[in-house]
Every structure is written in structure tokens, then in C-alpha cells.
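A single protein chain has been omitted from the complex, and every remaining protein chain is retained in its original position.
Going by the order they are written in, the chains are A, B and C; count residues from 1 in each one.
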């Protein structure tokens, strides 16, 4: 077998590594996934397989809420989809409409109470909410609600929208429209009552949300890969500012806001979404391979071997190799069995050379000049570590190529980034970073190269229809309210 | 291999699929891994990380037995290494010498009682045994032992050697030498008492077993990848018929049998061993890439895309692409989160299109002529299924290239193969198989191509130092005793 | 009680049997227990042992919320106290003030989301609430709150008080006073913020709540037995309508309502509280023994043996034996190992004679006239079953003596009773019940006898300071609001 080319960026263990338990991996963290069904008698089972396909977007908790038109049945728990649900629990979730969620969250809030879908009881009955993203003005809205007597049970932004709906005197659809209209940020929402499913995407379409069909049923998912898994057909993306209403009368297309310039998260292309998903009509493995090829054009370096940091950068590395003719080899390998219950080696054993999850392959690297492809540099610690791994097994040169522009600014739309001050590209030059990570050379993909690579339907749009604020500080929305900046993910 | 959709050699989820729970995957099953330590104060922890690196060789049970020179401490359990051991259990295993084991076994015998290392108490004290392989004449020996009053607690071959040693009137080393000398088959043995560690490989070296050093300690492992993980240096392979004795006097090299022609299992090269392991001085990813390249020379076909069946055939697919210039693409993808607790879709949902673990990527494949690289075909059912997956998402042609000769004969040395009659290549021509699996063309790697690809130190040896009996019916040992053929793995 | 074959008040296995899984046991269900600490550095550990002593009051979920004066640490889970907490979880609950809860609930609401203490975030910060009892007008208040936009996450009455407090413009103490003043029903409340602990009992003192001291710390518990276990001294009961405020200024005694006539639940004396607890200055084992003695005076019957239905009626049976001189014997025995995971016998095995949890002792009963003491009859099915068990092993006569008056009316103050129509005493005469349960004679304790038996400080009060509404239909509060009667427990 080769090098796990598959599943570049979405292997479970990988993200755990960023939770602070394993300091060598300071990767960006995912920001949740949602999956909705309307009109299929096995809504819960489809959700199970759909969420399983979205597992890479959040491994901390999972939940499904189903309605049979009369009442909710739901189950949520900590852990992977396959751990949270067993056959009995799945069978008990009867109904033909559902919303489901997988969640990543910062450790402080990793309580079961925050696991989605959140369930509320209000004047008009039951309401379930699942979301992906971040609402920049949630603290301000929350404060206003509290001042007029609202109580909250979670720290999740998601609870805000339920309060706004419950306080409205309008009917559910209008109340939801008003509530969504008050939110600033990047978000995909699924709202379920016993008779309606509402699906909405923020005015810039910052977070991916797409619609599919399976027979007569409508499906909604953060990524298209979930449609393939359940045998559904992808129909179209939810548009910026759009709100779909599904009930016994079928599907109704509405808006809660005028569409703003399309600004889909660039990191979804670079790193988060599964390589077999499509974004804007373009397959992500292919996009990443193009990133590697363009990278090769922009910053060629003569070398003996190209290798990618598993799993996220394999596609780009193959592209780089294809473009340059330098052979692609398996210079780095990751142990896939590692997971939450894995016992980390003691400091003493580490010093003796016991590896964590990634190791370099001596026979491949020894005596070679290596081009190492990675997708991003956050704090720089991981890059340094990997470069050193390669040197320890005998690489004579290590040239690092990053398939994104320098990451300089925090995300306000659902990606859990460290403070700006910890982002190495915000305070060091490329030369300084190169020195810091102990590389022989370091190059980043240009913004233009990135836009060219994502291709698909996006090319003619402003910045290719991408949000690149983390690279260029050009945020599509206001980011501060009451003087407080709220970045990260707060699903 | 084809009938291995998923993850040949080292992804956890994989082997479970063959236990009968998931009938669509009819792949070959791994045959256990062993890891030994002599002379390191953290023998148990090193074993934990070492066995974790060998996890792909057996996911059913794991065990470690440690001695501090006076008494044994051991723990065994069902499941992955990380599931069987927690920190407390690991800490309780004090001592500087140890043997460990990961085990795959056929479902009927998957009892905890069979988990290795097996522990025995006999006249001279405690004895622990861990093994990888299959002893062809074990039933015969067992019968003789039973006739003279022996009782057995397991169905494992491993118990036979303990009886032979206990019945000998010689000292432990001589008794072990005699006992090993009576065994016919392919095996790697680790035998531990409170003062000695014995390490042995069968007279043909059918199963891999290698020695490393970490400081003053000696390590032994089924594969070299485990050395890299613990920071150890690989020294050399254990020779056919060799028996090493380690005790307070250090390492002593002995023989229990004259070496026969070297005949290392070809499937270790093709499929079982991890791509970052070395066999006979050659890295396996590189060997597999060479298989792909030679395959391309032997049976080129014009196409738009090369794709490999994950995870086993990615290296070969990249080699094929590199050789032909046809771009390598991610046409098939596997969900890594799938595992033992995963709920399989109902028949009804499968018919509606819910996928198991592998899916084809429409955007990559649609309208394309595809070369699909796989490592072997066992019954043919999986290959057919994958070809059809590719066709369903729009492949116009599917050309299957297998990086091994046709698999026609059962293995008697530790690989769990079906009966000869179920091996499709034993009763169909290549043309018939091509038809059966619904491919546009089908080619297998030639035996000569395979020998050329494994390279390393092997080229000058007879058949490259390989056992290729599963392809050519030329078994290096007798295979029947008392008229009974005993194939498969019975660790 | 009869319909409580097993273990009235404090054996784990017991209450589960009533959750519908085991339809033969139709007993009354417990209504939760609370335990509070103020001013002890090991507040969480004390709560663990205290709640463990109150385990008989609720086996479904347990929770502890601790504050260190700045922030909350809490943990809740389904199951017994010993199952919900492990050492690590307990150690993580740092702080010197806490409230804890054990909960029984009807099966429909047995979700983790309802496990107490409930935690709320509101304008002034964090609020935790634990309660025991039932608020009769909660649905009405809830409806009003919903109409003005409140959302609820649980079905618990407990959430109502948090909303009332959050909506008040007064400070926390005054807001709590107002909120408590709006509630009608029987309840004991513990309210915790980061700087205050508020403790309150309803205006009739329907549910027990008592105060103790351990060094400088104040403790609060549903029963005194928890004080003994943690080495604390019992100080006094919380008075009807009383509200205690504890903060950095110490303990302040306030009232949220004028005290009404004392009306402590009679079933606490008869059945619920542990025999080693004191109520109103009287030990419960002694009170129950007096019930048996008075019963013997009121309705003597000549017999060979007295036996009590375990565990609830042993004390009364011994009293009956002591008074009459008829020997007390062990005629019925219960298996204490039975619990949630116990596999119930199939219908077929039951018919062959496989017993559930209770069996009659042949050698003790055979050929004897038996007096069988039980505490109550709910539907009559269990009593009938036990009488028959005794007859099957050879009892010649079975005389049933119940140490409470006939149970005719549902409870509105926290005991989970069936509908009035299912209470056998509400529609049958004593003679008819006797026939129904297949007894030779049946007598109930008189209300006067019960009042005399509870003794202690209660004798001079109206009805001995007891609520006996379940016997005499004289409810101390209004029981209907908006035409809807809300009985049972809704913690």
C-alpha cells in the first residue's frame, strides 16, 4: 500500500491532536457539520451515514433529532457518530424528517450540554437547531436577551436564535426570517419543528451548505461527500442569504437577507473539506492537485523527492510531483490507529526517540533533497518538528512549500484559530519563518494561484468567490460589536 | 488487493470486515505480529508503541508479557492495542524483558483464551510464547501429545511448542531447540522465561522477523516500521532456521535447523507489510511503486486517469501513473472512521445506494477511461463491486491492473485464505475473470516482474528469495501430514 | 408496601423495577433527594457521600454543582452516585459550596437533560437549582412564561423558578423570594450562585429538608441519615415557608411565605425515608416498629409466624411480633444483587417457577398460619402475588396487615402515584381487596394509629403535623389551576 493518499484532511485522530493534548500538532480545528433530511422514512439512518461522512468536521459530539410530524425523538452524545449511536438508539429515532450535527469545540465548552442539535420547548411547541459557523454579534444579542430576563443553558451561539424566535410574535417562518436577519457572521442553519424544516445560509455564503435529492426526499449537508455515501444526487448549493422552508406543501425558496458578495471560506478548499467533496462545482482533490501544480510553477526547486504531510497535503504533493517530474514518494507516514484512548509516550521515551503519530521513512528520505508539501503554517511548531523528523532520517535538504498564502489573521466565521499574536505569519517574514522551521527554503502559494486553483464556477467572481480574510485581512462582515471581537467557533 | 477494498495492511477497521459480519469483503487476512524486548527498563511501554505500529497485522487481540527476572506480569485482551491497555495496566507491567503480540484469527477461535502471549507454568517455572505463522504438522503433534495425556486449553498451535518443551528432559534452551526442530511450517517465535528470551524463525524464513537495537537493548519485530516508531535502529533479519538466545550473558546465535532456501512470503511485499517497513533492505512503498511501473511496462493501456484501490494500492498506482504519464487521481475513497461498532446499512438502504466504506468520486471519474490498480483478486466479488462503483459514477472504461500474479493456491504458512475452490483464479482464465468482474481489460503482474520489483538484496536468489506458492503451487515444505492439509493461520 | 415487594426506601435495585420494564411491580416511586454544603473545602466529596446516603430517594440520575466563589464546576449523569462519579470527576469539582441531587423520574422524562442540578446562565451570572417535590401551578406559570417568549430545555418544574428569577428586576435574594412565593405545591429548593446558597421549604413543609453542621460548614439534606454518614450534627428542620440565605456574611433566616399548618408527607414516615433517619425528632425504624405494635393492638390475629415484606416492612413486622409474642421469621427473601442489568426470566421460565426478585422460604412457612406485614397497597397486584408465593410454599393461612390507611388519592406533592382510578382502595372495599389479593384477612392501620406511631414532636399538631391527603383527600393546598390537575413528581 501506499501512503494513505486518500482522506487527506479528514482523519479523526488528526484533529484531536490539536486539542492541546498533543502539542506537536497545532492545526486549525474544524467547525462542525450539519445534515438534514426531509421526507424519507429512514431519516435517522440516512443521517447516521451522512454524519459519518462528515465526521472529519467534528469528532467531539454527535446528535440526531427526528420528527414524525408529531413529536421529537433525539439522541446526542460525546464521541464519534459510531460511538454515540448503536442499533437500538438508531431504531428508536422514528420519523421522516431530521437534523443532525457533528461538533468540534474548544475544550472548555466540550460538555454534553452543548452537543447539538439543541432542543427547545417554547410557546409553539418543539424546536431543534443545528448550526455550523460563528455569529459575530451573538454576545451582544445574548446580553440584550439576558437583560430582559432570558436564561441560557449553554455557551453556544445556537441558543440565541431560539430565543429570538420564541420572543417574536410572528409565526415560525417569519420569526425565523427576522431572527436570521439579525445575525452577523458565517453560518449554516437547520431549524426543525414538528411540521417544518428551515435551512439557511449567511448572506455571504461563508460556510458550505448544499442540497441533494434521494427519491422524493430532500437532503442538506455541509459537504457533497455525504450525498454520494447515501446514494443521493447533489442539486445545488444554498445561496447566500437564502432560506428554504420545507413542509407538507413541499419546498419554498425564500430569503432572509439580500445576498452579499460570495465569500466561501478558502480553508474549506485548502484543508477542511473532504477531497471527494465538490465545492462550487469543483472536486477538491483536483483543486488541491492544481494548487500543487501552480505552486510548482510559482516556486520550483530542484530536488530528489516530493512528499506530502499526511493526510491533508497528499493531493497537492502529487500535483507538485506531476508538474515537476520529481518523483512523489512516501516520506512521512502517520499511524491511523492512534485515537483518543491512545497513551502518549512519556517525556523520557520521547527523548529516546519514541514517535507520536507521524514518522519519517528513512529508506525513502536518506541522502535525498526533499520537497515537503503542507497546507498551512499556524504557529510554526509542527512544521519545525516535521522538518526535523526528515533531517533525522537523513534528508540532505528540506524545502517546504505551503499550498496557501501566509495565515495572518484570525477567523470570525467558525474556524478555531489562535490569537493573532500566535500566528507566526503575523509577526515574522517568510525568511524568518523559514529559519524558525529549520527549512532550506520556504514558499507559500500566492492568492492569485489559490484563486486559479479553486477553479470551477468561481473564477469570474470577486476573489474567486472566496473569503481570504485569514490571509489578507479583508473580512466580508463587521467583526466587532460593543468593542468585543469574537473569533473562533461557538457552535 | 481487489477483494480488499479497504486498507490492506494497516488500518484498523479493515480486518474486522472479513470476520463474516460484512460478507462483501472477502480479503486475505493478516497473520499476527510479534514484538520483543530484552534489556530495557521500559520494556512494556516500548512494546505498546511497537505493537501499535504492527496493529495492521492483527486487530483482534493484543497482549504483553513482561518479566523482571523473577516473575511474569502480563495483560491480554480483545481489541486494538490502545483499547486493551490503559495507563494503569501498562504501568503495572514492570520488567526489562518482554514479548508482545497482536493477533488476527478466524472468527471461530476469536476467544480471549487464545489471545497471546500464552502463559504456561511447567516444571522449570513460567513460560510465555508469542508466534506468527502456521505449523503444518501441529495437528499431528497435538494428537500424539493428547494420546499420552496432554490437555490443551486453546486451539492455538502455540500451545504445542510449550508441551514439547515441558516434556523434554533437557534444559530450556536445548528443549526449545528440539521442539522447534520438530515443527514444519512458516513461523516466527518469541519464547520468554524469567531469565531467557528465545527468538526463532522457520528454516525458510517464511515469515518476517527482524532485530533492532535501542541503546543497550535488543528489540525484535515482525516489521521494521516498529523500530522507527520507538527510535531504534534496525540491525538485521533473523535468518532461516536461526535461534537467538538472550540472557544475562548477552546474545548468543544458535541454529535449530539448517537453513533452507530463503522463501519470504511474497504477499508481505505486495500487500501485508506497512509501506514504511523494509523487507530485505528494500522499502515497501518503493517496491510497490516499482510494481506499478513494471506493470505499466508489461500491460500499458491508454486511459485518462489512474486510480488505486485504497489503501493498499496507492503506491502502485502512483508508480503506474509516473511511468505512463497518465495522471494519478483520487477516484476511490474510503471512510476511515468505519470500525467495529459501525452499524452496517440495511439491505434496503444498500439498494437505495447507501455505500459501505468505499465510494467512487464522480467528478474525478465521470466520462473518463480509468485504470484501476489493485493488489490481488481472491474470489472476485470485491473487484466486481469496485468496478461497478466506478461505472455507476460515469467511468466509460475500467481497466483493472493487479500487481501480483493470479492467486490460485491456499497458504499453509499463516495467511488465512479461503479453500482453493473459492479462489477465482484457480478455476477461471484471466479472460473469464475479466468478464466476471465486469472490467474492460484485466492484467496481472508477471512473476518475473514481481521478483524484479522487490529488488533489494533478493534479486540473485532463487525466485528472488520469495515464497510464491500461492501463485505457482511450489510450496517450500511438506504440506500434508496424516493426509490432512492444514492451511490458514492458527496462531 | 405491598406493591413494593422490594426495598422501599433504599436499595438500589428497587426503583428501576417501576419504570415499566417490570410490570409486576406497581409501587410508589420516590421523589428525589437534595444535599447542600456551604463552607467546607471538600464540598464535592461530602456531597458524594451525602447523596450516596440519599440514593434510595432517586436512582435514575445524580449530579453535583460546586462553586469556588468564582465559577461553577459540575457533573451530572444517569445512574447511581457511584456510577456517575469517579475519582477524577470528583477531584475536578473544586469549591467550598455545592448543591447535589439524586433523581427519580417517570420514564418519559428520564433524559440526561433533566438531570439536576440544572444550570442556568442569566444576567447576573450562573445559577444552579436542585429540588425535591412538585409545583402544582408550574404548568400555568410555564404557559405564561412561554407566551412572553421564554424557551425551555427540560420538562422539569425546576426550570420555572430560574425563569422567574431571571425576569425579576430585583436582586437575587429578593427575586428568589418573589419567585418562591408564586409557587404552590410541596417542595424543597436549593439555589446556588457563585456567592450565595439559598435553601427553602414550601409553606406546609410537605417535603423533608433539614440542616446540619460539620465544623464551620452548614449542610442541608432531605434526610438526617446523610448527616450521620459524613459525621455531621443535625441542627434543625427547615421551617414551612422559610428561606435561608448563606453567603460571606454567614447564615440569614428569612421567609418567603407565612407558615401554614405543618403537613409533612405521611409516606415519608411509612415508607420512603431510611429507617435510620429521624423525622420530627423521631427515629423512623422506631416509628415503624410502633406502627407494627399499634397495628397488633388494632387488629390482632392468631398465627404461627409474622413476616414482613422486605425491605420496607421488616421494622413493623418486628414490632407486630414483639407486641403479640408470635415469632418473627424470615418468610420472604429478596435478592439484592438484582439491578438494572439483570436479565428478566422469560414468560415460559416464569411459568415453570423461576422467581423474580422475591421468594418465599418453604421451611419457614410450610404448614403455618402467617401474618404478612406490608406498608401499603397501591393497585393490589403485588400484594396478590406475594400472598400467592406464601401459599405456594405451604402457608395454611395468610393474614395481611398494612401499616397505613387505605391509599385512595393521588399525591400532588412529589410522589409518583398512578391515576386515582388505578388505586384499588379508591374503588373497592377492604373486604373486596382482601378477596382480590387472596388473603384470609386484611386490615389497615387507622389514621389515629398512624398519628400515634409517628410520635416525636408531632403529637399535639393538627393530624400530627402530617399530610394524609392520599388517605383522606384533605390536600393542604389548591390542587388545580386552569382546570388541570398536576400530580406526581416533576423534578
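Going forward, a residue touches a chain if its C-beta (ideal position, glycine included) is under 8 Å from a C-beta of that chain, and two chains touch if they have at least 3 such contacts.
No experiment lies behind these values; they were computed from the predicted model shown.
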*Tell me the shown chains the invisible chain touches, ordered by label.*
B, C
_I'm checking contacts with the chain that's been left out. Which of C:55, C:153, C:299 or C:383 qualifies?_
C:55
*Absent-chain contact - pick from C:119, C:317 or C:454*: C:317
*Consider the whole complex, including the chain that is not shown, and state which of C:239, C:260 or C:286 touches that chain.*
C:286
_Contact with the hidden chain (one of B:166, B:343 or B:430)_ = B:166
*In the full complex, which bits of chain C touch the chain not displayed? Write them out.*
7-12, 42, 45-46, 48-49, 52-53, 55, 80-83, 85-87, 90, 214-215, 225, 228-232, 271, 274-276, 278, 282-283, 285-286, 288-289, 308, 310-318, 321-322, 327-330, 332-339, 341-343, 345-346, 348-349, 352-355, 359-364, 393
*Contact set of chain B toward the excluded chain (per top definition)*: 112-113, 118-123, 127, 146-147, 149-153, 155, 162-163, 166-168
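To be clear about the criterion, only the chains that are shown with their structure count from here on.
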*Under the touch criterion given at the top, what is the topological distance in steps from chain B to chain C?*
2
*Using the mean of all protein Cα atoms as the middle point, what chain has its own Cα mean nearest that point?*
A
*Which is it for copies chain A and chain C: same residues on both faces, with over half shared, or different residues?*
same
*By how many degrees does chain A turn when fitted onto chain B using C-alpha atoms, rounded in steps of 5?*
180
*asked:* From the mean C-alpha coordinate of chain B to that of chain C, what's the distance rounded to whole Å?
replied: 60
*asked:* Can you compute the centre-to-centre distance for chain A and chain C, using the mean CA position of each chain? Integer Å is fine.
replied: 49
*In chain A, which residues are in touch with two or more of the other chains?*
none
